[in-house]
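All protein chains of the complex are present and in place, except for one that has been dropped.
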Amino acid sequence: MVKPRILQQNKISTKVGQKPGFLFRPENAFDTRLFLISFDEFELVEKEYESYDELFAYMQQRPHQRHWLDVRGYGNLEILENIARDFNIHPLQLEDVISDYQRPKVEEESGSLFMISRMVTFTPKKLIDDDQLSIFTGPNYVLTFQSDYEDCLNPLRLRIRGGKGIIRKRPVVYMAYAIMDVVLDHYFPVLAEMSDYLDELEDCLFKQPKKEILSRILSVKREIVKLRRIIWPERDKISELLRSSPEVIPDDLKIYFRDTYDHSVQIIDLVENYKEMSGSLVELYLSNINNRMNEIMKVLTIISSIFIPLSFIVGIYGMNFSRENPDGSINYLNMPELYQPYGYITLLFLMGALILGQIYFFYRKGWFK
Amino acid sequence: MVKPRILQQNKISTKVGQKPGFLFRPENAFDTRLFLISFDEFELVEKEYESYDELFAYMQQRPHQRHWLDVRGYGNLEILENIARDFNIHPLQLEDVISDYQRPKVEEESGSLFMISRMVTFTPKKLIDDDQLSIFTGPNYVLTFQSDYEDCLNPLRLRIRGGKGIIRKRPVVYMAYAIMDVVLDHYFPVLAEMSDYLDELEDCLFKQPKKEILSRILSVKREIVKLRRIIWPERDKISELLRSSPEVIPDDLKIYFRDTYDHSVQIIDLVENYKEMSGSLVELYLSNINNRMNEIMKVLTIISSIFIPLSFIVGIYGMNFSRENPDGSINYLNMPELYQPYGYITLLFLMGALILGQIYFFYRKGWFK
Amino acid sequence: MVKPRILQQNKISTKVGQKPGFLFRPENAFDTRLFLISFDEFELVEKEYESYDELFAYMQQRPHQRHWLDVRGYGNLEILENIARDFNIHPLQLEDVISDYQRPKVEEESGSLFMISRMVTFTPKKLIDDDQLSIFTGPNYVLTFQSDYEDCLNPLRLRIRGGKGIIRKRPVVYMAYAIMDVVLDHYFPVLAEMSDYLDELEDCLFKQPKKEILSRILSVKREIVKLRRIIWPERDKISELLRSSPEVIPDDLKIYFRDTYDHSVQIIDLVENYKEMSGSLVELYLSNINNRMNEIMKVLTIISSIFIPLSFIVGIYGMNFSRENPDGSINYLNMPELYQPYGYITLLFLMGALILGQIYFFYRKGWFK
Amino acid sequence: MVKPRILQQNKISTKVGQKPGFLFRPENAFDTRLFLISFDEFELVEKEYESYDELFAYMQQRPHQRHWLDVRGYGNLEILENIARDFNIHPLQLEDVISDYQRPKVEEESGSLFMISRMVTFTPKKLIDDDQLSIFTGPNYVLTFQSDYEDCLNPLRLRIRGGKGIIRKRPVVYMAYAIMDVVLDHYFPVLAEMSDYLDELEDCLFKQPKKEILSRILSVKREIVKLRRIIWPERDKISELLRSSPEVIPDDLKIYFRDTYDHSVQIIDLVENYKEMSGSLVELYLSNINNRMNEIMKVLTIISSIFIPLSFIVGIYGMNFSRENPDGSINYLNMPELYQPYGYITLLFLMGALILGQIYFFYRKGWFK
Partner (left out) sequence: MVKPRILQQNKISTKVGQKPGFLFRPENAFDTRLFLISFDEFELVEKEYESYDELFAYMQQRPHQRHWLDVRGYGNLEILENIARDFNIHPLQLEDVISDYQRPKVEEESGSLFMISRMVTFTPKKLIDDDQLSIFTGPNYVLTFQSDYEDCLNPLRLRIRGGKGIIRKRPVVYMAYAIMDVVLDHYFPVLAEMSDYLDELEDCLFKQPKKEILSRILSVKREIVKLRRIIWPERDKISELLRSSPEVIPDDLKIYFRDTYDHSVQIIDLVENYKEMSGSLVELYLSNINNRMNEIMKVLTIISSIFIPLSFIVGIYGMNFSRENPDGSINYLNMPELYQPYGYITLLFLMGALILGQIYFFYRKGWFK
């Protein structure tokens, strides 16, 4: 596995000074593809269009149907600008759509909504990947924009196709709600994976606390913080929708947005929880380092405390004090121990007793735990 | 006892994309049981019903009585959906009822209330277990939903049966209050147990600071944080009730809700207090590790400082400098000490003095404390 | 002195599920005593009554005087309930009065006030002891309730008796203010004692940093946090009083409450200050541990670095390399040093120089500071 | 320099229970002195008065002039009370004036202002000294009170005397503004000195990190926190003035108060900055301790790792294994190395190589850096 980094953020756009609303074709942009689902209570037609003009003509002819135009990939600026012109999208809003990173937000203008949601996934590298989903509503259509072809909206498409639910009978804003709701539902499995990963890191901490684990913890903490920066404005967005006038969101639909609001608050609770826990993991790691130090020092101290004094003792009996005086007489005071028949044996016993004594001492101090 | 974990959270539901209000039968759901208490000032009938239809018919026939229908277990979705239909419960509200985890909240709709409370217990594994209690009020009934058969409402049932108190004379919202109040009353013994456990952990820290104690402290800290996430919205819920119109809560009942509000604030005070204290325990633990390190190093340093120099001294007198020159003459400068009659004795005394001196030195430094 | 504990809180009441306003006689409750001071501008009568009925009759007969009824001890629930009935005290309010712990708060009802204040003292065990004082105002009376016989209101009683001040001419709410003000004045000496204690702890840290001092610091930090939990709602209480209508508090009295408000804010400033400082003491303690470790390691390193190499050197000359070859010839390469006339002396000098060199090295590194 | 203390606060007044507005002559109060500056656009008279009555008569006679009465020292309570009576100062306000410590605040009453400012200096002992300045405005006068004779208002007095500026033509509230502005201007040099001191402490940390430096850092951090407690209410005070009615502060003067408001916000920015930086210094200090520990341990480990194995080797050749068997035959397996002609030299070379090897090993590990 690649070395974890604490620092790893979205590339920051550094093109400055352009006129507002000026569009850059993003690097490596996907080709623009157009998907249209048109339906009323009785009929549903779903098609990918090659030509935008054909698509728009089709929509014009069916003013009494509801349409979901899903634009994927920002490679063809011309099409995007045509859409903006036909659907009353301000150049600054189109700029927001194409930009890498936009906080969740909602803008209301004469009954139409422009909303930004962020679709998150937890990658195998344990990073949060968040893709932007831009949603516009009009009298009889919903427009969505996303930078690539994959998204998390398939469950919703299935519900529309199946004609299940009330989605095909309700006003268009209900479909915008449904999209937002599916996106938010997707946060929960991401959080579940994140929780599993935190769990795994905690296990690691107990089993084999490698040095790099702190980087991993701090890296996941960063991802949690990133999620937190997304989900708080998401909540504010929904709360703003809840306060919008009945022309924008009819009163009987408010309960659906309140439900989504509850979800966003629940996600916030979980994210705050994970933040707290990743902090606890850091504390655990730091205390682990110190505990290991204690272990190491205990080994050193036990070994040294036992053998350094013993070395001194045997050193004593390695001294060369002269037993004989120059006159040949015996000097009984110089190291008489060396001349006892049982001197060596006695000393070995004494040293053995000393070792046992010290081991007992350390045992009592609980150092062998 | 099982190894404590820092990370241990509610299972996160990861089913995504369903239509709003779509009901999943929760895994391991309990069979649905229906308990009805019907009463007025003079009469009280309490019964568990096998058939919902029978129960509903009974309630229909007694519009002038008050009813408390207590639904336990979410195993039978059909019954739940019938109840929702008959009691005007929105599918999204029913979804909330069945969901694992919902923050405390209140929703008001044309004079009726939908409230979520959380009933907490402190398990023998030192974890907070919180069960959801959903409460609906109507003109002459209170509906409660809970996922299992055990709850903390028996004291209230006793009061109703005993006809004691004013509960049987007051409007139905008073009973909703009484339920909420009993639930909240239950937080206090939970907090008392938690406080005892913190106390126990502090004792452990002083007596035998095992390594796993940090995990325990961080684990109880997590539970405290969890409690905090429950009790703050509980307070907000009551505060919202306090601000509701007199049609919903008559003015003379407001004082009861204000009392409950006081309780919630008192619980918040306690929880914040415990959070602070668990933080102090972490600090105490970390300083304990460092103190132990100091202990260990002191032992090593005292032993080494005493015996390493002594080993050097005896090493000196183990050297083999030659006393005799090649010409047989005595070389009086090479280690004359070895040839003194009292050399050995003197050296032993000197080394003894050195030992005493060092012990005195370390004693003065306060290392034996 | 007893071992300090971090954890030590008020006993939490764990009786649950009683009907609201149900009264428990607190364990170890003091006998209820009744003290009445009745006065107008000209006359003052002060008396302790044995019988509540007699007292109430006396008050009834003097509607034009002002009365301060001071109830001490909650041992006699019957008297308390009679007072509640006669003075229009709601059962829930009476429950609050008797409860161990109630945050400072104010409740207004048709021009009457119910206020909770907390009287604090700093005990010799360095703990905050806070007693609850409940205050009710009526048209011509002030009622106070406290759980024991000692309080901090004597200076006020002296002022009333002395007829000094304007207290005997002003409306009754002024006396309620005066009580609150005296209670709040008492916080200052408590804070001064706390400050002295923090000072003492800082001294300890510098002189003899015993291990238990961290417990003491964390314990006083907890008491500071406790004080903070009392004084913030105290401020809110006064701020709410300041916003009350002129019927409750006449405009010319508002300036007195504003003064008390200033005091509460000043107390908050001091308490926040102490919290900060106790945090600094913890930091100081932790750095002290690490500094001591450095001291210990320096001793070990100096001793070891000096004597371990020396031991090696003397070890060399303790080796037994053979001077004589088997053929009796001298092997001049095997340890010729041992056979120099000045070998031993030279070696001693060299070792002495090594010692001095190392001492100089460590001196230059500033290890002897 | 005296040992720095973390704890050092204003003396807390502990006189309790006095009637509101009761004045204590502060201990060590300065004698009261009275300075009057009277002026209009054409004339300016400045004089210190011995007698308050004379002063007041003078002011009475000149109702069309503007007057600045500056009262310094609170030694003469009688004068202060006379001033309060003549200038409509409430006893509680006078109490505030005389009190040691009052937060910055403003009180408005029928077009007159009572403001508290705090004049700060940074003492040579690196402490914040803050003196209270109380300001009252009336129709044609400004009254200031301060506890001693020194202040920071001389630049303003010079401007008035010089007749420079618009100060002599504007309404009296402009002069109150000018006083407040000069006081606030004085915060900037104090902050500059504080910044220099922080700089000095950082230098110390790099050069000679004495143990007491942490106390110094924590002490300056405390002073920063103290400043923060002063400047935030100062900002609130000005913000309240900005919102006052045009009768109190004419609209064309509001821009001056807004400028002062900007200053207060700028001071807050600086103070918050310093708080952050003092926190960084603590972190730097703590990491320095740990780095020093690493240094010490490296010395110990290098010395021990080199010489302990060498001591073992020379120990081997100090063993006394017998070369000769009892029968006089040579035991060629017992320590044959000792009998090689080049044994000693070879060993010395081997040990030298070992030393070099280890030095290289530690060099590669970067321990000599």
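The letters A, B, C and D name the chains in turn, as written, and every chain counts its residues from 1.
The rule is short, and it goes like this: a contact is a pair of C-beta atoms (placed from the backbone, for glycine too) under 8 Å apart; a residue touches a chain by one contact, two chains touch by 3 or more.
If you're wondering where the values come from, they're calculated on a predicted model, not measured in any experiment.
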item	value
Residue, one of A:R33, A:R62, A:H90 or A:R157, that touches the chain absent here	A:H90
Residue among D:R159, D:K211 or D:R235 touching the omitted chain	D:R159
Contact with the hidden chain (one of D:F321, D:Y342 or D:Y360)	D:F321
Selected from D:D70, D:D181 or D:E234 as touching the chain missing from the view	D:D181
Where the unshown chain meets chain A, residue by residue	3, 5-7, 9, 11-14, 16-20, 90, 92, 95-96, 101-103, 105, 107, 208, 210-211, 214-215, 218, 221-222, 225-226, 229, 282, 285-286, 289-290, 292-293, 296-297, 299-300, 303-304, 307-308, 310-311, 314-315, 317-320, 330, 335, 338-339, 341-345, 347
Residues belonging to chain D that touch the chain removed from view	152, 154-156, 158-159, 164-167, 178, 181-182, 185-186, 188-189, 191-192, 195, 198-199, 202, 206, 255-256, 258-259, 262, 265-266, 269-270, 272-273, 276-277, 280-281, 283-284, 286-287, 290-291, 293-294, 297-298, 300-301, 304-305, 308-309, 311-312, 315-316, 318-322, 325-326, 331, 333-335, 366-367, 369
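Operating definition for what follows: only the chains that are shown with their structure count from here on.
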item	value
Required steps from chain A to chain C (each step between touching chains, minimum)	2
Chain B against chain A, contact positions shared by both copies (same if over half, else different)	different
Chain A-chain B separation of Cα centroids, rounded to whole Å	25
Rounded Å distance, chain A centre to chain D centre (Cα mean)	41
Numbers and ranges of chain B residues touching at least 2 other chains	286, 290, 293, 297, 300, 304, 308, 311, 315, 318-320, 335
Arrangement of touching chains [line / ring / star / complete / other]	line
Chains touching one another, given as label pairs in label order	A-B, B-C, C-D
